[in-house]
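All protein chains but one are shown in place.
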Amino acid sequence: MQEMDAAELAPQVTDEQNSGEDAQLQAILEAIVYVTDEPLTAQQIAAALGQPLDKIKRALDALVAEYAKPEHGLSIREVAGGYKMSTKAEHHEAVRAFVKKLTPPLKLSLAALETLAVIAYKQPVTTPEIMDIRGVQGAGVLKTLLDRKLIAEAGRKDVVGRPITYKTTKEFLVQFGLKDLSELPTLKEFEELGRLELVEEAQPEAAPENPPAADA
Amino acid sequence: MQEMDAAELAPQVTDEQNSGEDAQLQAILEAIVYVTDEPLTAQQIAAALGQPLDKIKRALDALVAEYAKPEHGLSIREVAGGYKMSTKAEHHEAVRAFVKKLTPPLKLSLAALETLAVIAYKQPVTTPEIMDIRGVQGAGVLKTLLDRKLIAEAGRKDVVGRPITYKTTKEFLVQFGLKDLSELPTLKEFEELGRLELVEEAQPEAAPENPPAADA
Partner (left out) sequence: MSSPLNFHLEQYDGPLDLLLDLIRKQQINIYDIPIARITQQYLDYMQKAAQMDIELSAEFVYMAATLIHIKSRMLLPRDPELDKISPEEDPRTELVNRLLEYERFRNAAEMLQQKRVVEEAVWSNPQIAQFRAEDDDPGLAVTLFDLVKTFQNVLERAKHRPVYEIDTEEVSVPDMIRYLRNVFQNESAAVSARDLFERQRSRRAMICLFLALLELVKLQALGLTQKDLFGEIGLKRLKGFEAVFAGGETMAAIEQGYN
């Protein structure tokens, strides 16, 4: 791996044809080990690539040695008789801490999404009303939505039992990139999309087989 | 990165404290880019690691350059404003055989791609505007594009009827391997017919031999 600067200047072509080939094989092995989740044996790889086993083994060893260097945060190890890529254990803490800090996209279960959708379009709305529309019992997801500050209580409704009503919050607008609630697409607009879709689909790619008898 | 052999013998401790630190940072970045599923921006990484942005940027650049070398079958590319690791396209034949979780290809009709192109270049853009350019009624493909999260609603336009506008998403950049929208060629570059005339001014108008409407 010493002549790499030269190789960089003229990729794929090195003075020594051999080392170019080696680099090529090593590159393929790197990609293969990367994409497979289960450890691959040298035999499997050799068979799939149609290459002699000892050549593959040598290249894999070189790959293992390369990734063992400290400037690599990944390692390729022999596990269960095969080769597998993973992050190095010494960086696990750093990676874990990093992943934790990532703000994940707004993710909701289907039940929560349904409830949120009903509240968004019907607010202010009570729990029985939500369950009625969804046709499902159990309002457990309300807590999830309240916890995530996507919905809030909006006073009580003046009917028997004075049930609490719910509305969406400012955080809801932020999460969905809305200036205000009037920006919510209306059902009519949504149905428009669906209707136009049918028009498009009704126009098949090939000529229709069975046209209505045109000129009788 | 020249003293790596020494470093290998005594990992984590190099003569030059500095380059050891660099190697350490680079290793962590490599592990992070390997692990994350969405392209992360240098800003996000810098913030999460509590490191100065320019230092992170330099290290990421070094990482990108390292993986660009031909002996690597993986590449780290700038996509959607962030960094993303993947296999290199030139090894696709060898790699394909080892990919288990083959995600179904994103099949888009030419109509859908056309609509996507209009949105990419004209965003934020309304349905009537899209249909106008394409000269076709029916924005049905919009639903497909929304379903695949390639486009998103982008607020309403302040004209009569307050129509919804659309924009492309980060997912669009990821799916099409674009660093950002500015990486798209200018529209002018797509003009063929106009340019054709400048070159072939003297082109005689040949008799209309075979218009595409073939013989019935």
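Going by the order they are written in, the chains are A and B; count residues from 1 in each one.
In this section, a contact is a pair of C-beta atoms (placed from the backbone, for glycine too) under 8 Å apart; a residue touches a chain by one contact, two chains touch by 3 or more.
Since this is a predicted model, take the numbers as computed values, not measurements.
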*Omitted-chain contact residue, chosen from A:I45, A:I76 or A:A112*: A:A112
*For subunit B, which residues reach the chain that was dropped from this view?*
34-37, 75, 84-89, 92, 95, 99, 105-106, 108, 110-111, 113-114, 116-118, 120-121, 133-138, 146-147, 149, 152-153, 175-178, 184-185, 187-188, 190-194, 196-197, 200, 203, 205-206, 208-216
*Contact set of subunit A toward the excluded chain (per top definition)*: 34-35, 37, 86-87, 92, 95-96, 99-100, 104-110, 112-114, 116-118, 120-121, 128, 131-139, 160-161, 176-178, 184-187, 189-191, 203, 205-215
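Please note the rule applied: only the chains that are shown with their structure count from here on.
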*What whole-Å value do you get for the distance between subunit A and subunit B if each is reduced to the mean of its CA atoms?*
15
*Inside the complex, what are the residues of subunit B that reach subunit A?*
1, 4, 7-8, 11-12, 20, 22-24, 26-32, 34-36, 40, 44-45, 47-49, 65, 68-74, 87-88, 91, 94-95, 97-100, 111, 137-144, 146, 152-156, 162, 164
